[in-house]
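This is the structure I have questions about; it appears just below.
Only a single protein chain was left out; the remaining protein chains are all shown in position.
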Amino acid sequence: MLRVLPWAYLALALAFIYLPVAVLVLFSFQGGALPVPPFDGPSGQWYAEVLSDEDLVGALWRSVAVAAGSAALAVALGFGAALGLARHVLPGALAVRALLIAPLTVSYLIVGLGLLILFQRLGLGPSLWAVGVGHVVINLPLAFAILYAAMGAEQERAEQAARDLGAGEAQVIVLVTLPMLAPALLAAFFLSVTLSWDEFIIAFLLSRFDVTLPVEIWSLLRSGLSPRLNAIGSVVFLVSVAAVLLVEALLLRRRRA
Amino acid sequence: MSAPGAVALTGIAHRFGGATALTGVDLGIAAGEYVTLLGPSGCGKTTLLNVLGGFLRPDAGSVRIGAEDVTDRPAARRPTATVFQDYALFPHMTLAENVAFGLRMAGMGRGARRARAEEMLALVGLGGLGANRPHMLSGGQRQRVALARALAVQPAVLLLDEPLGALDLKLRRAMQDELKTIHRQLGTTFVHVTHDQEEAMAIADRIVVMNAGQIEDDGPPERVYRKPATLFAAGFMGEMNRIPGEAQGGKLETAFGVVPADGAGRHVLCLRPEAVGPGRTGLQIGPAKVRDAAFFGTYIRAHLEPRAAPGLILVAHLPPGPVPTEGAEMDLGADMSDLNIYREP
Partner (left out) sequence: MDQDRRRGWALTGPALVWTVAFFVVPFLVMAAMSLATLEGRELVWELSFANYGELAEKAYLARAIQVSLEITLTVTVISVLLAYPLAWVVAFHIPPRWQRLALVLAILPFWTSYVVRSYAWLLVLAREGVVNQTLMGLGLISEPVTLANTRLATVTGFVHFFVMLLTLTIYANLVRLSPNYARAAADLGAGPVATFRHVILPLTLPGVVTGAFLTFVLCIGDYVTPQILGGNTELTVPQVIMVQLGRRADFPLASALALVLMAIVTLAYLASARWLRLDRV
């Protein structure tokens, strides 16, 4: 009895965790117009409908663009800051680190609201660019933290060894620092992509017409339950899961190396 | 003084924040010498190596290598190469790429680089493994790659920072022999930091004993072991019996009689365990009771209580033979030439 208990708990917990996902995906193949039991599929009509919906596909591409762009910028900024703070003695380094990490402890809603007010004061209207700026703000701390943690003593010694063997500063970065950090850089990038891709509230506050996918889904929600939403949701989930598994594989490879 | 591998450190001083790491160190090394910097952790030996390698700019003093003053030059532009304690191999490069890295930085062509890397790997006994990556190697093999990588640039001075610290005892012995062989083959100056006095004696032409940012002793291993310059050096080079005494008028009075000595006041008479034994004349320790004794292969290690000095316990390495029983008595002595006398600090 006692030996079964842990496994029973695991099974129950997994059932709870996967229940909404299973329902979401299952009823995306629903035949009828309502995503509730009984299941009368499978049918691919909702996916076909979603993929031919120009608004949705447009939002999807905007989400991809914002995610990729903001993640790339966040990783570039985070890399510079991590290198600067890990390899150079700067006065007030502790305060700088704290400031760079600070956005992590503030709700996205507040980050978005602050930017909305600032942009309004500056006379800048809502746009996809504003959303990108907001997403860099929330992803920069993560990228910085991941890269800073990866620049440990082992890596510093390797950089020193390269200098000892005659490498200049640029050569050290290109030939040693960047290749050694590659897994961490990719992990930071894909984590940022995932968070930006899923982010709703900042995108909702800072965009108007050129919305991202989560905002488009939000507005579709108002028209009630529909297998169409299940189909979109399943696609979004699939993309996120692919990115997460990619990160996982990269980190795993790094640990083995 | 102008041979390319000669080193002259003059008045090197450095502080880390409030902590003093080096206090005015002067050290000259002849070209082709194998020198070990020996001392406990925190004594400044690694700091001194970093100053020599160009990883640290000292607060004061100058560094000359060969004919040139290199004090202001960074590591990349010094004729030194370092074997790091944790090897610091580039994990994303093959062994051959690791070894060829310095040559690549020097602008050597790909073909020549590859040939030289293969040659260096062969020198350290890893010939033919150039295509492997560091994580596939054992600790001892990584150590060899680090050595080959540093030697590939043909440095005038090779710096080794506790290079054998991570290896087990057997492997460490083997690598010590190998380092010595390679040193003899190449004739490069080697400066090797360690905290293990046996390692220092096993490989070095010359041992520099350091403590608290200063040089305590400097000389050939045998001299430093037998006639250490200071009490600290005596203690660090191996186990010691310390016999207290009072000096006056050219003599030192101890519980075991009077020996000639300069100075006045409290002094310590030091005696290595192997210098204590039965049937020796010079210093008469007299009858002593065996407290315990154990067989160590080439000697018998015993703790002895001399009757003349109650409370004092001597350690002796006796010649192999039957192990004396507890409580047995023996008549002990020591040769005058084995005595070292230091002022009590």
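Every chain is named by a letter (A and B) in the order it is written, and numbering of its residues begins at 1.
Criterion: a residue touches a chain if its C-beta (ideal position, glycine included) is under 8 Å from a C-beta of that chain, and two chains touch if they have at least 3 such contacts.
Owing to the predicted nature of the structure, the values given are computational and were not obtained by experimental measurement.
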Contacts of the hidden chain among displayed chains: A
Residue among A:A71, A:L85 or A:L128 that touches the chain left out of view: A:L85
Among A:L19, A:A33, A:A48 or A:V174, the residue in touch with the chain that has been omitted: A:L19
Residues from subunit A at the interface with the omitted partner, ascending: 6-7, 9-10, 13-14, 16-21, 23-24, 27, 34-37, 77-78, 80-81, 83-85, 87-91, 96, 99-103, 105-111, 113-118, 120-121, 133-134, 136-137, 140, 144, 169, 194, 197-198, 200-201, 205, 214, 217-218, 221, 225, 229-230, 232-233, 236-237, 240-241, 243-245, 248, 252
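Methods note: only the chains that are shown with their structure count from here on.
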Complex contacts: residues of subunit A adjacent to subunit B: 154, 157-158, 160-168, 171, 175-176, 179-180, 182, 257
Partner subunit A, residues of subunit B touching it in the complex: 53-55, 74-77, 80-82, 84, 86, 88-92, 101-102, 105-106, 135, 149-150, 153
